[in-house]
Structure formats: structure tokens, C-alpha cells
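The other protein chains are all here in position, but one chain of the complex has been omitted.
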Amino acid sequence: MSTATSATDRSPRSATADSVDAPLLQVRDLHVEFRTRDGVAKAVNGVNYSVRAGETLAILGESGSGKSVSSQAVMGILDSPPGFVTGGEIIFKGRDLLKLGNEERRKVRGAQMAMVFQDALSSLNPVHTVGTQLAEMYRVHKGTSKKDAKVKAIELMETVGIPGARERVNQYPHQFSGGMRQRVMIAMALALEPDLIIADEPTTALDVTVQAQVMELLADLQREYNMGLILITHDLGVVADVADKIAVMYAGRIIETAPVHDIYARPAHPYTRGLLDSIPRLDQKGQELYAIKGLPPNLLRIPPGCAFNPRCPRAQEICRVEVPPLHAVTEEDGRELPGRGSACHFWKETLHG
Amino acid sequence: MGRYVIRRLLQMIPVFIGTTFIIFAMVHALGDPVNALFGDKAPDPAVAAQIRASLHLNDPLWRQYLEYMKGIFTGDLGKTFSGEEVTALLKSAYPTTLKLAAVAFTIEVVAGIGLGVLSGLRRGKSADTGVMVLTLVVIAIPVFVIGYVLQYLFGVKWGIVNATVGYGAPISDLILPGFVLASVSLAYVARLTRTTVAENSKADYVRTATAKGLPRRRVITHHLLRNSLIPVITFLGTDLGALMGGALVTERIFNIQGVGYWLYQGIVRQNSPTVVGFVTVLVVVYLLANLFVDLLYAVLDPRIRYA
Partner (left out) sequence: MPDHQPNKPVGVPDDSNTELSSAFAETPTLGAMGAQSLLDEEDLSHAAHESAESVAVTDREVPRSLWQDAWRELRRNPVFLISGVLIVFLVLVAIFPSLFTSVDPLSCDLSKSQLGPTSGHPFGYDTQGCDVYARTIYGARASITVGVFATAGAALLGTLMGGLAGFFGGWFDAVISRIADIFFGIPILLGGLVFLSVIPSQSIWVVVGFIVVLGWPQIARIARGAVITAKQQDYVTAARALGAGNSRLMLRHILPNALAPIIVVATIALGTYISLEATLSYLGVGLKPPTVSWGIDISGAADTFRNAPHMLLFPAGALCITILAFIMLGDAVRDALDPKLR
């Protein structure tokens, strides 16, 4: 486990960088489990990552990989019970959030770190106007007067590019289109100019054309306000343009980390490779599309060893016994690849083979 | 909003006519009111015919109904067979029932919603289980059984309150009957509130509210309850009418001289003007309560208002 901790995001070279410019958010060995009638589901099993101001980390994974759960743990909005953070540290601007009291934690939420959810229609309260919900941020956190808060809400809507903000501020969420609603969500997250925004599949519920616009808006705002951004997605296509680095999650672990473009060129984990191979490509027209065989693991009974082993084309005996740590990934000649790590016993074969 | 209100009002017209007509027709089937008027004595045919004519009893039913409706809109509900104005009787009886219903409604709202919220927020905890079992038992016991048992325990055995309601129906005497009248509805309100609170507490917008860093109190009041109570309020509105009907039983047990009491007497004595008058008024109140709830619903839920 110790190997994993040090290697995730801090392969030697980046570690030196960290000490100069401490990351905004650092998640260390995070564990989350859900205690249910049928047993304990281990949703997050020792996750490590860090995000710096102005940096975008994409967390990629299937449903049930723990990508959303880990970010909810960071936000402190885990449904508890049944969810419990059972270990690790979440260090945000120098403080371990898990050691803070409820009230201090609440003050961080919304003001210093904010979240954009996937389905804006259900994530916005249907019975309050968009303006009220935006203004609520200022009213509660800053004690702004009703009138001023509304003015700010209108400014906010203009910032995220909602036309006719002055009129639309009094409308209800269901009166907005999908893309506009997601802009409202983004505006809400942006209200108090937080240091970190976590976007949980922000474009999944949108039309493809609108997806691009919303992603672009997020990226622009992030640059403008120099925020850290965690982008949670299952969609490799969304990530490439926006993210600086990628962490791939499987069964509650990060199984590969890499700067964004490296991963497309040379994946170091068979799972990542499988994901990439299942994207249709123009130069493979007419061939059968690859699909990862089998099913994602049941979190109540994660397979021993590497969780991916029942589905892995490279699986050997060791994979069924030993959990692979996150190895620092190097070139064949031993040259380091900064920021890269792979939790596979056969990362060399995968990367170079 | 305007269109919604107009549509609801228009929809109410046939319902109003249909409901009152059914009641009117039914009461008229109660039997010949003239015979009832004379009790055991055989009426003089000439006198009987005169009375029939004066009461329009020889007209077809629909004519009588129209005549009656005309009366209603001019505030005239006719005379009881003992010669009293039905409206006068209603005026003396209604405030008592209204007071009883108000006490019951207050208990229902406060205790029902309170227990439901408590239970919904603590799902699976012992408080929740307690509320669920308690409400289930209350629902299963008919009101008149609850009434007699509580009357016996509080009024007779322990002597905490008066067993029957005294003259003028003071509020202090109405608390126990009010609780009895409210009991079943209270249980339904508690269960409904629990369900909606529990369901909505998992809603995405509640998670958003938490993620916004709102204090838990505000999350619950402004977001969770604001949404969860919409169906509860709907139920409460329709229940207002049911409370008036339920007052029949409660008023009989506690000897309260309200609408239910006189209505019951009217039915036993076959005094059809009393029965039609009282039932019509109760039904109108019920329909108005339903209409009010529909409009309130639109006020509370913008998705309906702008549909």
C-alpha cells in the first residue's frame, strides 16, 4: 500500500514540484464503504490523488468504480448511513477535511469547493426559482441582502452565458433547456469563486452539441478563476481536450494515472487499454469492435488479487493472489515517465509489449 | 396560472351539480315527508295535499331540485318539519362543528406532520419504528372505538376531562373529541409525510443543497420539507371535508350538538329538509376545500402552475 501512496501522483519528479507549490487538494489512501443489509460494499479502497490550482484532473471509470463516491467523500455529502469514510486523509488547502467538525466542513462546502452534478433537472430544486437558488449561496454564506443577492445571481447567470438573465432569473428550473440548466448548475458552483470545482459527469445528460459548449464553458471559467477542477466521467472523449491528467478507477482503486495525452498513446494497464480499444476508429472500419469481456465486479465481493483479473486478457496466477501496487511507470531503458503509474503486475508488458 | 384556475372552476360545475343532485334525489327517496310530518297520525288528505303543493312535492324531481338550488343561492334552505328555518338550525350548529373541526385539524397538522417528519428523517431508527407501529394501530381502530375507550379512560376513569361536551362547547372540552376526530387522519398524515420526506431526502436537489454548504436546518426546511409537504397539504385539504363527515361519529359519542348531531337526528326522524340542507352544505364545503387545495397545489408547485 505504501508504494501506491507514494506513486500515485508523486512519482519522484512531481514530488519535488509538490513541495514547492503544495497542491490544493490531496487525497491520501481514502477508503469508503457502504454498510448494507447484505454486507459491506467496499466502494473506495485506498485512493490517492492531488489537484493543483488551475489544474484539471479527470477521474475515469465505469459506474460502480467509486469515482463518484470518492468525490462525494471529498465534498462531504456522502449519504451516511449507509456510506462511511473508513480511512485516509483529504487535505484541502493544508487542512485535513476529515478532521474538521460538521460546521467547519459545511463552511468549506459551496464556498471553497463546489460541485456540478450530472442531472441538472433533478439536482435543482423544482419549487424554487433559479434566482432564489443562486442567491441562496450569497444569502447563507455571506449574509447578503435579498436584493443584492438577486443582483449577484443575475450577474452570475450572465457570466455563464445565459441570455436574458434579468428575465430568466425568476423562472423555474423546468422552464430551462438542458444545456441552460447545466449552466445554472455551473453558475451555482461558481458563485462564491471556490478554489476547487468537482464536476460529476457534467455533460452526460446533454445532447452532443451542447456537451461541447458546456465543457468549453467549464474550461474557460477554470482558466479565468484559476480553479482546480476534478472532472468525473466515463467518457474518454470528453476528457482529452480539457484534462491535464487522468486517473482511471476500477473497483474503488486508481489503477492507472497519467498525463492526459500519454494515456491515449500508450496505456499501461490492460483495463485502460480495453477501454481505448472499445472506441470505434475510422481506420478500423469493418472490423469487429473490441469489448471488455465479463462484468464489473460486485463491490460486496471484490475478487482477491487484482480486481480486474477475471476480465483481464493478461491475467496470471499472481493476479489472483496479490493486489498490485501502483507501480511508477518507466521507459524500457529505465527513464522515468513523470506522473505515470499503473497498478498492474504486467505493466511493462502492457506498455511496451 | 389563470388558465389553470379557470379550468378547475369549470370542472367543478358539473361535479357540484352531480353531487348535490345525487344527494337531493337520495334524500327524497327517504320516504314521503308529509307522512313523516304527521308521525303515527293519519293526515287529513286535504291538508296533506296542501302541504305537498306548498313544498312543490308534486313537481318532477328535477324541478324540485332546481327550485332548491335557487333557494340555496339565495340563502334559503327551507324549513324543517317542525317549522324552524334550516339555515337557523345550521347557524346554531355550524360554529360548534367548525370549532371541533378546527381543534381536530390543528392536532392533525401539528402532530401528524411532526411525527411524520421525525420518522422520515430517522428512517429505520426506533423513533421511526415507534411512529409506524403507532399509526398503524390507530388506523386499524375505528374512530368510534377509539372514542369510547378514550372517553372512558380520560373522562370517567381518570376524570381528567369532561366525558361529554358542555353547553357552548368550550375549547377545553373539545380537545379530547378533537383528538378522537383527528386520530385516523393524523395517522395517515404522519405516514404520508414520512414517505415523502424519506423519498425526497434521497432526491438530487437535497444533495445539491447540502453541497451548497447550507446548514442542515435550512436544507431540511427550505428544500426537503418545502417539497415533501406538497402532497401532504393536498391530503390535508381533502381531509377537511372528511373531518366534517367524521364529526357525525364524534359528536354522537361526546354528545356535541353540532352539524353531525343534527344531521343524525334528521336522518333518524326522516326530516328531509334538514338532511338535504346539512348534507348539501357539507358537500359544498368539501368541494370548496378540494378546489382550494388544487389552487394551493398550483401555488406550491410551479411545475403545475406553468404546465
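Per-chain numbering from 1; labels A and B assigned in written order.
The rule is simple: a residue touches a chain if its C-beta (ideal position, glycine included) is under 8 Å from a C-beta of that chain, and two chains touch if they have at least 3 such contacts.
Just so you know, these numbers come straight off a predicted model, no measurement behind them.
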Exercise. Based on the whole complex, identify which of A:54, A:82 or A:126 touches the chain you can't see.
Key: A:82
Practice problem: Quick one: say which of B:94, B:179 or B:286 touches the chain that got left out. | Solution: B:286
Quiz prompt | Among A:34, A:176 or A:250, residue touching the chain not depicted | solution = A:34
Quiz item: Among A:68, A:182 or A:309, which one is in touch with the chain left out?
Solution: A:68
Quiz prompt | Touch list for chain B against the chain that is not drawn | solution = 11, 14-16, 18-19, 22-23, 26-27, 29-30, 136-137, 139-145, 148-149, 152, 156, 195, 198-199, 202, 241-242, 244-246, 248-249, 252-253, 263-264, 267-268, 275, 279, 282-283, 286-287, 290
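Quick note on the criterion: only the chains that are shown with their structure count from here on.
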Practice problem: Would you mind pulling out the distance in Å between where the CA atoms of chain A average out and where those of chain B do? | Solution: 54
Exercise. Going by the contact rule at the top, pick out the chain B residues touching chain A in the complex.
Key: 202-205, 207-216, 218, 222-223, 226-227, 230, 300-303, 306
Quiz item: Of all residues in chain A, which touch chain B in the complex?
Solution: 75, 77, 79, 106-111, 114-115, 117, 119, 122-129, 136-137, 140-141, 172, 174-175, 188
